[in-house]
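Only one protein chain is missing; all other protein chains are in place.
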Amino acid sequence: MQLLATLGRVVVRLVVVLLIVTFVTFGMLKLLPGDPIATLRPVSTEEQRDEIREELGLNDPFLVQYGNWLRDFFTGDFGRYYDSGESVNAKLEKSLPVSLQLMGYSIALALLIAIPLGVITAYRSGTRFDRGANAAAFGLLALPNFVLGLLLATYLGARWQILPTQGYEEFGADPVEHFRFMVLPVVALAVAQIAVYMRLLRSDMIATLQENFVTTAKAKGVSPRRVLFRHALRPSSLTLLTVAGLNMGTLIGGAIVIEVIFALPGMGRNIYEAILTSQYVALQSFVAIIAVAYVLINALIDILYAVLDPRIRRA
Amino acid sequence: MSAMALVVAACSSSDDGDNGDGAGGNTGESADATTGGEVTYAVEGDTLNFCLPTAQLAISGIVISMGVYDTLVAQSADGEIVPFLAESVERNDDATSYTFNLREGIEFHNGEPFNAEAVVMNLNAYRGAVVAPDVQDGEPYPSTLFKYIFNANTEGLAQVDLEPENNLGIDTVEAIDEYTVEVTMHEPWADFESLLYGTGRIGMLAPEQLRAGAGEGGGCATTMIGTGPFRHANAPEVREPRLERNENYWREDSEGRQLPYLDAVQFRIQPDTNQRVNGIEGGQFNLTHLSGGEEINQAISLSDAGSAYTYVQEPGFREMGYLLINNGKPPFDNENARRAVFLAGNRDQITQLRNDGIFTVSSGLYDASVGGHLELDDDGLPDDTDRDAALEEARQAAAAYEDETGSPLSFEALTTNATGNTQTLELLRENLAEAGIDMSISAPVLQSEIINRAVGGALGTGLEDAPEAFLWRNHPGGNCSAQYVWFLSGSPVNFAIIDDPEVDRLYLEARQTLDDDERNELCREVNLYMNEHVFSMWTWWVDWTIATDTSVNGVWGPPLPDGSPPPNNMSGVHRLDGIWLSS
Partner (left out) sequence: MPDRPSRGWYRARQKVGPEPGSGMFRTRQPPADTEEPPVDTPEAPADAQEPAATMEKPLDPAEQIHESFLETGAEAEGLTVDVAAIEAGSEGLGKRKRLPIAAWLAVGWVVLIVGLAVFAPWLPFVKNPNAIQDNGGLRLASPSIDAWLGGDANSRDVFARMVWGARASLMIGVGSIIFAFIVGGVLGIIGGFVKGRVGEAIAGLLDVMLAFPALLLALYFVSILGRDIWKIAFALGIVATPAIARIARASTIAWADRDFVLAARAQGARAPRIVVREILPNVLPAMYSIALLAMAITIVAEAALAQLGVGVIPPTSSWGNIILQARTHLAAAPWLMLAPSVAIFLTVLSLNYLGDVIRARLDVRESAL
């Protein structure tokens, strides 16, 4: 069946890409300057360091190291930090939720604002409001998320002291504080997304609003609001979802800088610190996880489209 | 000026902690102290290895270590070394033998008894000797820096084993009875106790922790077990440790209440100084330490406004911030080069700009209350009070250098990524450019890499790779002769690679001199000598500052067991057991 063939192809490509990605990740890290063992034990002799390298398996041939790492990775063992011996899994358990919260809240906030805006501007396309919103969106896209974050931190944080500019509190421990800490970083990440989603939705909806089924609904006397939100919005939601998913890569990159700036203990910050301190193992795992997740998301979207729109021919 | 900022005595009077700049709360003992509560302490960097014999703690680590471990002896706010875990210390007439009478009835956090056997194990670990057949497989403990310090071989670290006949330090360590330890020396060692405190680094570890293995992934680095007021509750996490009250802590306050007062101390890492101060104001942290002028001023504004307490270290025992230069290779093996750079660097301007008017220019190695202190106008350093004259002299010295060596004066300064450091170097670079000296700033590297390369230089194994210059902060005050660790030729931490027989002679004599005045005079001589030869570009005194929110009291705590005042922010060092919270 066409669908199975598509699925099959996607899966095969997925596996190949994953293997290449993990291999390249692993390889690239060997190129990073800095000696993690020297970081570990600055005041030590070369023999002592060699011993440590032996223990950690850093003297084994490259492919052996890669093989071991791959096996560990896919059995869920993400390795340990050289110095503290802390397991990367433990680190992830603490930092992954933070990053997911950051990205999730920003997507949610963005959609919350972008959907009504997109609908309204589509419905009232051509009016001043629409043109204004479009211009604003265009403008906001020109402001990088971390620059916006820093500006917010400068005024709302440092000067007017309205919101905290760094730190994090778990939701379970103190929900109010949790959200207070997340406001600035989430807003910073959300704004550009709002612009993107709004404009996408608008163009999609303008098209949809011309469709027959919409005219029919209108003719049947369905209220404009229902027409907009119940009928017209639906076909567009798929596109929105897709773009939200495709946005992941940008979001992850943006999250790294935002986390560093706002001192959020998320994966982005872990990566940043791991690079600075030559923590190869941890870094491999983090980056591989992100790459794998990203590839999977893209693949999922491919599959979603293949499933949902069989009219599409694939090259 | 005295460095004390609190009322001593056994009476429970409270002190308003006035340290000159910034308001403070109760810092000493108080009858109002309440038990309970938890504080968050923000430190500037992470410590990854708490296996103390093999570690080299920075202030961030020392503060944590103060919570978990106790030392045999301690330093009071007067700079004196007094007994702590040891009940008393006796020394023979020529300081070749020390006898430690230990307190009885103390247990480590894991229940193991603190006794002579434990102390012997610890001392052997620090000095790189065999600890026990089941520790490190009966091999000598892999300490390095402390091995050098406690064996004190005049030629260097490697020679401790290779040429033991040149060891001046510890000869034997023996448990005389269950609570008595005797340590004998090869040569008289007058300031041994000062090094046995090591600014809080020589904590006593439980035998279990020593047995856990100092090697990679070994538990010694990550599971802290001591006799201190708090236990390591979230082992093996050491980056942001959580310390919880040790219910069996051996210390009490003057009213007989058991210490510590707090239930827990949670450490957090926040390298960004701005954010540490913001954190105090915003309530994320209860305490933090600061060592840069701008953030200290920020904290002072906070305390002036009543939303924080700020304790700025007063002159007395301060450490220094400076440009460490490598005297072991070109260009700085040439005295003209050193003079030129010293004079061209505008120390006043750098101190003023980078530290916002808070710090002052230093006069040499020793601060006001430390033996060997020199006054600013008489410190032997090249005279840089008149900028124009200094620049002219710098140009001449640089020209002389070029004549002597055939190449123009230029060097590279290594730096970490910390914004403050790079800005300081940028400033220095501009200063030097005015005299035609070319200084380049390296692409930032990790602190550990700088240390690594500097150690290579000091050991002689990696002189080529050793940095030509880098920003450094060190030499907190105490016993002046103890500084020899940093300057004796062959020392693995002689980063400045000062290989001067006069320096060696003076320090070796000082460490043996029993009479305080004589020792101080020797320190003064070596201080003057090093200044005249410009072995370093001493820049500013660091006024370490402890900033807390207004609920925190007792930051220095009750007097030490012998009645002396506890360390009151000696370069950021203070005890944790006296802290209590007011609502």
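Letters are used for the chains, namely A and B, taken in the order the chains are written, and counting of residues starts over at 1 for each.
We adopt the following convention: a contact is a pair of C-beta atoms (placed from the backbone, for glycine too) under 8 Å apart; a residue touches a chain by one contact, two chains touch by 3 or more.
As the structure is a computational prediction, the values presented were derived from the model and not from experiment.
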Field: Chains in view touching the one left out
entry: A, B
Field: Residue, one of B:G156, B:P444 or B:P476, that touches the chain absent here
entry: B:P444
Query: Looking at B:T99, B:T180, B:N274 or B:S582, which residue reaches the missing chain?
result: B:N274
- line: Of the candidates B:A368, B:L427 or B:L514, the residue in contact with the absent chain is B:L427
Field: Residues of subunit A in contact with the chain not shown
entry: 13, 16-17, 20-21, 24, 28, 31-33, 125-126, 131, 134-135, 138-139, 141-147, 150-151, 153-155, 157-159, 165, 192, 195-196, 199-200, 202-204, 206-207, 209-211, 235, 239, 242-243, 246-254, 256-257, 260-261, 271-272, 275-276, 287, 290-291, 294-295, 298, 301, 305, 309, 311-315
Field: Residues from subunit B at the interface with the omitted partner, ascending
entry: 272-274, 294, 349, 352-354, 417, 419-420, 422-423, 425-427, 429-431, 441, 443-444
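Rule of thumb we're sticking to: only the chains that are shown with their structure count from here on.
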Query: If you average the CA atoms of subunit A and of subunit B, how far apart do the two points sit, in angstrom?
result: 43
- line: So, in the complex, the side of subunit B touching subunit A is made of residues 48-49, 54, 56, 142, 144-145, 215-218, 221-222, 236-239, 270, 272, 275, 278-279, 281-282, 284, 417, 445-446, 448-449, 451-452, 455, 461, 492-493
Field: Residues of subunit A touching subunit B in the complex
entry: 34-35, 38-46, 48, 51-52, 55-56, 80, 82-86, 157-158, 161, 164-167, 263, 276-278
